[in-house]
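Of the protein chains in this complex, one is absent; all others appear in place.
By letter and in written order, the chains are A and B; residue numbering begins at 1 in each of them.
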Amino acid sequence: MFNFAFDNLNSFFYMDGHGIYVWSVFFIVIISTSLMFIFYKNELRKIRKKIIDE
Amino acid sequence: MYPYILYFSVLFYAFALVWGLGFAPADYVQGNSFRIIYLHVPASFLSQSLYIVMAIAAGIFLIWKVKLAAYMIKSIAPVGALVTFIALISGSIWGIPTWGTWWQWDARITSTLILFIMYLGLISLHSSFTNFEKADKFISVLVLIGFVNIPIIKKSVDWWSTLHQPASITLTNKPSIDPTMLYPLIFSMIGFSGIIVSLIILSSKVHIFKRESHKSWVKRNV
Partner (left out) sequence: MNNLRRKRLLSVVALVFTSFLGVFLILKALNSNLDYFYTPSEMINIEIPDKKRVKLGGMVQEDSVKRNGTNISFKITDFNHSIDVSYNGVVPDLFKEGSGIVAYGLIVDEILIAEDIFAKHDENYMPPTIEISKK
């Protein structure tokens, strides 16, 4: 269960031709989730500033 | 508390993904493309569970008028839209190497698209109201009406013929997925859920501060 399923890092990225699908999903998940965190962090900063200014 | 949940979940999710994408064996039919399961299933699971949480909050708000429940609906909706978007797009990409198509109008895919549209509708409706109290009430009623879609999504693969396969993990039967592939899946579901919960904590902070900005306790806590 804890053996690396690939011979080397190259085949890990290539995944017998399926790497393009797996890694594009991977990046979509990471990027879209991070963007939402950044969006809300920004909103929170704006509101904090507004409340302090009042 | 929020940063600890987030850091812990990120570590947990990263561990699960390294396990699933790098160490779990390839599937006997799908080969390596099956590894998308570790990204697709957690998002699909959350797209439905977050709606259930919203529906419970809507009920609590309508019956007991708990304001916090109404804020929860508003904080969850955009995050729900995000995970449903991830579920749809990861499913589409997974469909290309396995099914040979990225989109088909089968009952599972269509009902999930309806869920996505419902999340978007809830977000845009809320911002179209000028009276917040009216908006909260109206949105809660809509959330409860739309709740009917959840059992439909869940059972779509059993009630009708679909391109999407039936569930691999159910409450009643032994999982039809090998343990070496199942454990990292469960870990990735826990990890991703933790990340999404911290995102909701963050978004609810934003909404509560926005709506209660004139209250003295908010000013103290800023």
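One rule holds in what follows: a residue touches a chain if its C-beta (ideal position, glycine included) is under 8 Å from a C-beta of that chain, and two chains touch if they have at least 3 such contacts.
The model shown is predicted, which means the values in this text are computed figures rather than measured ones.
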item	value
Contact list for the unshown chain, restricted to visible chains	B
Contact with the hidden chain (one of B:S9, B:T98 or B:T112)	B:T98
Which residue of B:I52, B:I117 or B:V141 touches the chain not shown here	B:V141
Footprint left on chain B by the chain that the document does not show	25-30, 34, 37, 59, 62-64, 97-101, 104-107, 141, 144-148, 152, 159-163, 165-168, 176-178, 180-181
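By definition in this document, only the chains that are shown with their structure count from here on.
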item	value
Averaged-CA centre spacing for the pair chain B and chain A, given as whole angstrom	16
Chain A - residues contacting chain B, complex	1-6, 12, 15-19, 21-22, 24-26, 28-29, 32-33, 36-37, 40-41, 43-44, 47-48, 50-52, 54
Sites on chain B touched by chain A in the complex	17, 21-26, 31-33, 35-36, 39-40, 43, 78-79, 82, 85-86, 89-90, 93-94, 96-97, 180, 183, 195-196, 199, 202-203, 205-206, 209-210, 213, 218-219, 222
